[in-house]
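Removed from the display is one protein chain of the complex; every other protein chain stays in position.
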Amino acid sequence: MSEESPGYVGRSVPRVEDERLVRGAGRFVADLHVADAADVAFLRSTQAHALISRLDTSRARSMPGVIAVYEAADVVDQITPLVAAELRVPPGLAELGPINKVQPVPILANPEVTYVGQPVAMVVAESRYLAEDAVELIEIDYDELPAVVDLELAVAPDAPLVLIDEQDNVGVHIRHGKGDAARAIANAAVVVADTFSTQRHVCAPLETRGILAEQDPFSGALTVWSSTQTPHRLRDHIAESIDVLADDVRVQAVDVGGGFGQKGTVVVEELLVPYAARHLGRPVRWIADRYENLTADAHAREQVHHITVAADADGKLVAVQDRFLVNLGARNMTGLVVPYNALCHLVGPYQVDNVDIEATGVLTNTTFTSPYRGAGRPEATFAMERALDLLAIEIGMEPSELRRRNLIGPEQMPYRTGMLDRRGLPQEYDSGDYPELLSRAVDMIDLPSVRKRQSSPPAGGRVIGVGFAMYIEMTGSGPFEGARVEVTRSGRVRLYTGASSQGQGHRTTFAQILADSFGVDMADIDVVAGDTSRIPDGIGTVASRALVTAGNATRQAGHLLRQRVLDAAADVMESNPADLELNKGIISVVGSPTKSITLAELIRAVPHAPGGTGSDGLSETSYFRPPNYATASGAHAVVVEVEPLTGRVSVVDYVVVHEAGRIVNPRIADAQIVGGVAQGIGGILCEHIVYDPSGQPLTSTFADYAMPLASMIPDIRLDEIVCPSPTNPLGVKGLGEGGAVGPPAAIANAVEDALRRMAGADVTIRTGPLSPSRVLGLLAASPSLN
Amino acid sequence: MTELTSTTSSRRRILAPPASESTARHEIAVQINGEAIEAEVESRLLLTDFLRERLGLTGTHVGCEQGSCGACTVLLDDVPIRSCLLLAPQIDGRSIRTVEGLAERDGTPNKMQQAFCDHHGLQCGFCTPGLLITLTSLAEREVPVTLDELDHHLDSSICRCTGYMNIRNAARYALGLMPPRVEDRSGERDGP
Partner (left out) sequence: MKPRALDYVRARSIDHAIELLSTGADARVLAGGQSMMPAINMRLASPDVLIDIGRIDELRSIEVGSHLRIGAAVTQAEVAGHPDVLHRWPMLTAAIAQIGQPPIRNRGTVCGSLAHNDPQAELPAVAVALEAVVTSQSRRGTRSIPADEFFRGTFTTSLEDDEIVTAVDFPEPALGQGWAFQEFSQQPGDLATAGAAVVLNRREAAANRVVVFGVGVGPTRATLIEEAIRYTTDPSLDPQLVDRWGATLSPFDDAHASAHTKVQHAKQIVVRAVAEARGRMS
């Protein structure tokens, strides 16, 4: 379209967000000063599973500085228990006969507590210091119940119940496939069966969750400032649970310091705080501390896959069978999201005719879990890509060659897998060129040179290895996202959308899109994302969806507004819309540029225009409903160094070749990939949420939960190919999560390669983190070394 | 030591401890970003909370309250320290510089701040103030900084978004350790 070029889309425009953030002028929830705001601290369960036998809040209630204390009895009739919106099952998947238990979350627990960290009472006080003092004055006794922490133990026949009112510990179950995997495996030339697990992680955005609520003294409406990834969902949850109209709840996601999935799940604290603000007629805020963030906010990633892959003698895959468990924590909060994502991404870029995958979401007496960047894909990719490496070893083939032989080709696009996607519709990959991704990754990492170096003796006591991982990611999930655009009184153009940012730079990328589709300079655009009072509907920024959904909605809205502006200008200028053009915010008559009007002049003139349309100001709202997923893909290749004497693993070279459709802002896109890779490296090398067998969390501070530091992350080398998505007019795909999907598998493959080829070890890496301790443990257990 | 201009601002509203706070009070006189400030603080008030809650200097962020993450790093008499591990009464008579005090006198961002913008050295921006404090103090040092030293100092902050690569590049550039980033990917990218 001529109107869209030459434009901003496709250029590394500097971020408009940055200047205020580098000056310390960002405004995160905890930075908002609202006069008289009271602070909250929670009494949280110290038991993994117990019945509260006594709860006495009287001393806390009478402590000076305490404004209110809420326990279950105070709110049970006031706030409806939380049922997450994610628990829907689309009709297509319902036909598979899934289990997806609806397990409403009690607002405050009593009598049963089901994990350490569960909120039992909420103290509202003049300061967080005083609130914590008061929490310590609450007297509580428990009668302990049997707890279960381990996934496999939780589904064993004699397992204790995680929730005493349930029949078993299964929250989710679904099985899906195609062909006849059992038969194909029975007849296959080569079969590899093993167990690969991803250990429990936590998203741990540097800003913890926070919420501040205030009741408008005039209208009585609630204003809620939040660090949520999903402002409209939060609004609806609040309205529903405390029984007010959604119109009377305004949720604003302000500056948000990372989310990665953790802030995309609504939690009971986010309902209690607005309730208290209304109940007390006083602003109330809760800012989670790091201890709460690591122990009592959503965890993620814990899965165990029992996977079998089968191939013919040439390495052509004939079947994949996988039975896997997902640790849901103490309740089913997000239903099929993670289990089904893992299921329908497991086979990924490979063509396999026989597939049988069974996913079970298991309850345990641990903190609830949420999707975390990749949401099931890194875990599934870990299982699949590890299994492929074992298969390559079995056949005696270069692992990258095995992959090459099984990739779906670009000529097969769009490719129907024969399975159902997350919406329950036939799964179709829209575009991509997987062989090209792999071939570039093999070239960039210089595989022959690594193999050559491996044939020389180890230098400095260090061995090296190379690993690959490939994946696809069905991005841009619906059902919709919206954009409202308007010309403001000052003649600027403002965009409102529900897809708020947690650091992704939406104010920049969406402005690039709008500037092109509407026809103004970016400098004349303001993006306001995540304010529910500005656009009635939205979903939020999760699941690599914002650019596809909100980006295309923005483009549509920009086109509509452009036409509306031209129509209105025609009225005001008493000419024909077809004779007008809009350029850099000025509407002029084609061929006589002196006859013109600015947007600021136009907006003021509209109400006075004779014979005008009689409609309101210059504003348009548009929702984009993606017809299908936009499937992004990537190939990761990595070289690691391992020191067998200490178990230290270092990533020395990391290559990503990705495909995510048309790129709006290359620099921002690259940085999203790199950030994802860093989280993946941390995930496979150091991050691990550990519980003891009784359900006590052992990693409750950053001293115990190891986050990757700069020296763990090398400079990542990137390349990309572009296969514009046919599913949306911009041709874009999501890429927020992709970077995080590959590293666990690629690095585990590389470490195992190093240990097998150069250290003479007979080891199989089945889980992370690949801490020095894990690596030394593997070596100590290697039969060939002992 | 950097010379700080002393200006007493009458506009700044300094909040008092909550009435029900029971711990002993202290009168402190401090220089914050060159501004002389006198305040009453309670014994247990953390420096982070003094800056953020009492003075409204919310650019200093709280990430862990135990010294690990670096988000709360400020300069105490020009030396980077974790403000979550100091009590407010400890800074009586001393000077503090926060991210709000990093810009040049004319208000333009300092070299490190500008480098972060130019190299996309931040995403959510939450860890950024702590890193800017640490790196600005390196940049203001008289002895030249080596690459190894820079890497060592980068390890004093946790960033969850960026993967550190662009932070490293921004810092190298601002410290004169590498030429400006060659913008090789700015052109339109379309079609294979």
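Observations on the model:
The chains carry the letters A and B, assigned in the order they are written, with residues numbered from 1 in each.
Here is the rule we go by: a contact is a pair of C-beta atoms (placed from the backbone, for glycine too) under 8 Å apart; a residue touches a chain by one contact, two chains touch by 3 or more.
Since the structure is predicted, the reported quantities are computational estimates derived from the model, not experimental observations.
Looking at B:Glu35, B:Glu65 or B:Asp118, the residue that reaches the missing chain in the full complex is B:Glu65. Only one residue in the set B:Leu46, B:Leu102 or B:Val145 touches the chain that does not appear here, and it is B:Leu46. Remark: the omitted chain is touched by one listed residue; of B:Arg97, B:Lys111, B:His153 or B:Arg168 this is B:His153.
Seen across the whole complex, the unshown chain contacts subunit A at 128-129, 132-133, 136, 289, 291, 645-648, 685-686, 688, 690, 698-699, 701, 703-704, 706, 708-709, 711-712, 771-773, 776-777, 780. As for the chain not pictured, it touches subunit B at residues 22-24, 26, 43-44, 46, 49, 65-67, 70, 73, 76, 79-82, 84-87, 89-90, 92, 134, 152-153, 155-156.
We take it that only the chains that are shown with their structure count from here on.
Across the interface of their complex, subunit A is touched by residues 18-22, 44-45, 52, 56-66, 68-69, 71, 98-100, 102-103, 109, 113-114, 116-118, 120, 122-129, 132, 151, 154-155, 157-168, 183, 185-192 of subunit B.
For subunit A in complex with subunit B, the residues that touch the partner chain are 6, 10-12, 14-15, 17-19, 21-28, 30-31, 33, 64-65, 126-127, 129-130, 204-208, 255-258, 260, 287, 289-290, 433, 436, 502-505, 662-663, 666-668, 670-671, 674-679, 701-703, 707, 709-711, 713, 715-716, 720-724.
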